[in-house]
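The complex is shown incomplete by one protein chain, all other protein chains being positioned as in the whole.
In this document, chain identifiers A, B and C correspond to the written order of the chains, with residue numbering beginning at 1 in each.
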Amino acid sequence: MTSSAANCPVAIRIQEDDFDIAREIAVLTRSRTDIGAVVSFSGLCRADEDSSKIAALTLEHYPGMAEEEIKRHVDEAMSRWPLNGVTVIHRVGRFRPGQNIVLVLTASQHRRAAFEAAEFLMDYLKTSAPFWKKEESATGTGWVEAHARDDEAAARWTRS
Amino acid sequence: MTSSAANCPVAIRIQEDDFDIAREIAVLTRSRTDIGAVVSFSGLCRADEDSSKIAALTLEHYPGMAEEEIKRHVDEAMSRWPLNGVTVIHRVGRFRPGQNIVLVLTASQHRRAAFEAAEFLMDYLKTSAPFWKKEESATGTGWVEAHARDDEAAARWTRS
Amino acid sequence: MKVKYFAWVRERIGKAEEMIEPPATVRTVEELIAWLSGQNEAYAYAFEKPKIIRTAIDHAHVKADATIAGAREIAFFPPMTGG
Partner (left out) sequence: MKVKYFAWVRERIGKAEEMIEPPATVRTVEELIAWLSGQNEAYAYAFEKPKIIRTAIDHAHVKADATIAGAREIAFFPPMTGG
C-alpha cells in the first residue's frame, strides 16, 4: 500500500520477508533536500519475553484490516506532525530471537516531529493493529497476552 | 571511542566519512537475542534553514572535548535507561543538502527506553556538544545561531 | 454474513471463518457473541470471557454495543499483540 499527500510519501507493507533499513531510508530521502530528521524504529524478536525463554514467535494478522488500521494511524500521524515520509513494514510468519519483526520510519524537517510520530505509530501498532503473537518455549506454545503498559503508552496520545 | 558496561557497548565517533546505518545497527545487534527495540536518528543537511536557501553547511568541532562531552551524555543516558547499546557518529566537514550529518542509535529491551534515550542524546548533542555550523547561501556565509527551541528541548530532561 | 476468528479465538472455535445467519433478534455485537456462545462448547469456550474479546466490523474496531445491521464481515479476536 503506497500513497502520497502533501509531499509525504507513505508506504505500508505486511510481508514475510525481512526488510533492509538502509534501503528503506534511501527510498524515503533520495533526491530530497527538505528532510532534516529521519527516525527509524525496528522491533526484534527477543529470547526473553517476561522471564520465559522464547525459542520462536509466530505472527498472525488480519489481512486487509491490518493494512487499513495502520493507514488510519499513519493518516492521524500526518495530521498531527509535519511529516515528509512514513514507512511501516510489519512482518508475519515465524521468527527466531534476533530477527526483525517491525519497522517504522518517519522523516520530517525537525527531529521532534519525527521522534514523536514514530513513537505514536509504534504505540498504536502494539495496541490497535490486528496482529497476534504466539510464542514457543521449552514448556510449550501459547499466545502472548496484551500488556497494560502498551495500552497506557497508546493512551498518552489521546487528545482531550 | 568505544567502551562497554553492563552489556551495553558504546561507540562514539567523529569523522568526515559518511556512515552506513544498516551496518551500524548490525554491529549493535549481531549475535544478541536480548534486544527488542532499536531506534536510529539520522540528521541530514537541509536546503532550507529558517527560510534562507542553503548551498552547503560546514561543521567544525572541538577535538577531544567533543568526544568527551558526548561520552558524558551517553553515560547519563545509560544511568537513566536500561540500554543494550549506543552508537553516536557525528560528521565534520562540508556538507551539501541531503547529506548525513549525525547518527544516534540506541538499543534496549523495550521501545520506550530506546526512543527516550535517542531523543535525550540528540537534544544534548544540539545544545552541549562542541560543534558549530557555518552555512553558505546565495547571500554569503554565516554561522548558524543557536535556537531557543533546542535549549528548551534539552531542558525537558533536567532532573529536579 | 461472514465471520472471521483470529489467534486463540480461531483455535478454540476450530475454524478461521464461516458464513452465519443469526436470527433478526440479534442486533448488536454482544448479542451476536451470546448467540454464538450458545451454538456449542467450542464457541462457549472461545467467548467465555466476552469482555476481553475485540470485534471489528468491516475492518474497523467497534464496541460491544455496536449494531451489526449491514455488516459484511465481522471479526472476533483477542487483544492485539503486534509491533
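In the analysis below, a residue touches a chain if its C-beta (ideal position, glycine included) is under 8 Å from a C-beta of that chain, and two chains touch if they have at least 3 such contacts.
What you see is a predicted model, and the numbers here were worked out from it, not measured in a lab.
Engineer: Could you list, sorted by label, every displayed chain in contact with the chain left out?
Structural biologist: Displayed chains contacted by the hidden chain, ordered by label: B.
Engineer: Among B:A26, B:A55 or B:A146, single out the residue that touches the unshown chain.
Structural biologist: B:A146
Engineer: With the missing chain put back, which residues of chain B would touch it? List them for me.
Structural biologist: 43, 59-62, 64-66, 68-69, 90, 101-102, 122, 125-134, 143-146, 150
Operating definition for what follows: only the chains that are shown with their structure count from here on.
Engineer: Taking mean CA positions as centres, which chain lies farthest from chain C?
Structural biologist: In terms of C-alpha centroids, the chain at the greatest distance from chain C is B.
Engineer: Determine the centre-to-centre distance between chain A and chain B, using the mean Cα coordinates as centres, and give it in whole Å.
Structural biologist: About 22 Å separates the centre of chain A from that of chain B.
Engineer: So the centre of each chain is just the mean of its C-alpha atoms; given that, what is the distance between chain B and chain C in Å?
Structural biologist: Chain centroid spacing, chain B to chain C, equals 48 Å.
Engineer: Pull out every residue in chain B that's touching 2 or more other chains.
Structural biologist: none
Engineer: What positions in chain C touch 2 or more of the other chains?
Structural biologist: none
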